[in-house]
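For this view, one protein chain was removed and the others were kept in their places.
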Amino acid sequence: MEIFVAQIINAIALGSIYALLVTGFNLLVVVGGIFPFAYSHIVVLSMYMCWFAMKVTGNNLLAGILAGIVSGTIFSFLTEPIFRPLAKRQAQLGSFIVAMALALILTEVMAQKLNMGIVISIPQNLQGREALIKFGAATITAGQIATIVGSIVSFLGFFYLLYRTKQGRAFRAMGQSPFSARILGIPIVRTRIYSYLIAGLMGGISAIFLAMAIGTASSSLGDNLALKVMAVAMFAGVGNLGGGLVAALILGLAEGMVLAYLPGDWSQAIAFGMIMIIVMIKPRGLFGTMV
Amino acid sequence: MSLGLYYYLQLTALFIMLGWTLYWVYRIGQLNNAPIAIMAIGAYLSAYAVLKWGWPFPLAFAFAAICGTTFALIPALALGRAPAFSMVIATIALIFIMQTLFRNLPWFGGAIGLFRIPKIKNLLWITYGFLIFFGILIYRFDHSRFGRAADTVFEDRDVASTLGVNFYLFSVCLQVMTGFIGAVVGVLYAFTIRTVIPVYFGFPFLLAITTFIFVGGYTTMWGVVVFTPILWGIPLILPENLAVFRNFIYGALLMGTLILRSEGVIDRRMLKKLEMSVRSIFKTNLKKK
Partner (left out) sequence: MKALKVTSSIFILILAASVLCFAGGGKKGPAPAPEEKEAVAAEDAVWVDEWVFPSSNIITGVSAYHGMLNEFGADMAIEEINKSGGIRGKPVRVRWYDEGTQDSARAVAAMSEMLDTKPLLVMGPCSDVSVRAAVPLAVEEGVYSMCTLAGYPMAREFTPWTLSFVANDRDQARAAVYKWVELVPGMKKVVHFTAPQSGTWMSIAEAENSALQDHGIAFVDIAVPYETVNYGPIVVRALGENPDGMIFTSHPEGIAKIIVELHKRGWTDNSKFLLSQAAPVPELWQIGKGYLDGSYVWMWFDPNSDNPRWQKLSKRHEESFGAPASFMMVWKGYDELFVIKKCFEDLKITGNPAKLDEERIAIKEYMNNCSFDSIFGPVKIVDGVRQNPTLIFTIENNRLGEKITVPLEIAM
């Protein structure tokens, strides 16, 4: 029984990681009008910046956290001019391809230039390795708690922003129709830039939680996460906020259970298989697309 | 013929055909990556038939092509009406599923795969034969009512349906056709590389093909034809100390092209201008005579 409980906790922690990422992803889809495949790569790059800051400051926690958050925001902001012409043309598929190209470049940068391509290990004072709650094989670590709580807080914060603030209304208006939003006097370019900044901020925060939960980062992590985040978004329905969170948890559970109980390395196949089936049956996602 | 030239010609032909699989279904606005997964089926089944059952190459080829095409029907029927992104994700998922299947099924050698695939004489001729055949097929499609229907669908699916275009059937047919091409390419690839490992047919492959088609131009079949040899050949002409920037160059070219020239370098307007210029040259020369 405790083994099963331990597996559930692991799976929820895994799903929380995906949920963190899919929230920022959905913001850029809805408001930015793009398909940000490279979002996960920017998050991983922020993890590298966090690690670097801690390395040069003698493992200073605050420096690492600030570096991660600030770099996520800046990197996301810097990608806005790249996607602006595509967003104007409402070329979502085109933006997906451009994002793939950006991801390719970022992966190469991490593989060749950052720490000479060696996997980075986040200092232990940021990693939440210590088991806070333990019962037999089941443990809950600080990192897992932070990830789960962080994703819930992120989601709530984002929900509040989107549905309770003026800026959020502007975001939703742009997501529905940029043309109408312009007519209504919403500053399109500025709103789009804000969406990149907020997505970047969320990405930076995600990077810190990821650093706590995973403890390492490598050049291939971006691709791994990007595919899963994209799949989760499609599974739920692109742009569907609440759906994204639920879908992330479902995927995390499925992957975790497969890793835990099935032989071979079927976890990825089963996770993707689930997504494929859902997409085939419900092309607009399990919960439908939504702004 | 030098070895380098042989493999350059062989691989560019295969990549051109793969690029056409993306191009053909994208004519109706759907980005279908399933041919890469079908390629794995074609490669594995043909290699297995030759190595384990001792079948001659033509028989193994036909077997793998038929199986691949039949398999292509399954996602095609399910994804016929899928929106663009759904198809992208579902078919990327299919690529990973295929990789995992072939890695875990015991008959296909696992992670080690199948090897010692025999050399086929005149494989280059066979490859170019198929290249020309598929090229003609796609050219005829583009210049037929089906091509015009595809243009309409690409612009507006609803308008196309009011004009009598059955989008679902159209999509399924194109997916199956491109599945057939994918299976053929898979067989040819297996007999070119002469070994088949699951990891060969993965995401990096998809990235490369996507670069070729979107830089070359996705509105005509010629973009892939012209730019695949150029892009594949870039590393061959790069000085040694710049080889490290290969992926940067691909990424930058892809981004730059899509931002500055969304339809790719060779679009229909350019082709039309070229055609008119060539015609006017010939008309002028004829007049002079």
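The first chain written gets the first letter, and so on, giving A and B; residue counts start at 1 in each chain.
In this text, contacts are C-beta pairs under 8 Å (C-beta built on N, C-alpha and C of every residue); 3 or more make two chains touch, one makes a residue touch a chain.
These figures come from a predicted structure and were not determined experimentally.
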item: Options A:Pro81, A:Gly117 or A:Pro187, residue touching the unrepresented chain; value: A:Gly117
item: Those residues of chain B which, in the complete complex, touch the missing chain; value: 2-9, 11, 15, 103-104, 110-113, 115-116, 119, 192-195, 197-200, 202, 204, 226, 229-230, 232-233, 235-240, 243-244, 246-247, 274, 277-278, 280-281, 284
item: Positions on chain A contacted by the hidden chain, ascending; value: 3, 6-7, 9-11, 13-14, 17, 107-108, 111-112, 116-121, 124, 129-131, 134, 136-139, 141, 213-216, 218-221, 223-225, 255-257, 259-261, 263-265, 267-268
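What we mean here is this: only the chains that are shown with their structure count from here on.
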item: Geometric centre distance via CA averages, chain B-chain A, whole Å; value: 31
item: Residues on chain A engaged by chain B in the complex (per definition of touch); value: 35, 82, 85-86, 89, 91-94, 96-98, 100-102, 104-105, 107-108, 112, 223, 227, 230-231, 234, 238, 264-266, 268-269, 272-273, 275-276, 279-281, 283-284
item: List of chain B residues in touch with chain A within their complex; value: 31, 75, 78-79, 81-86, 88-90, 92-94, 96-97, 99-101, 103-104, 203, 207, 210-211, 214, 244, 247-248, 250-252, 254-255, 258-259, 262
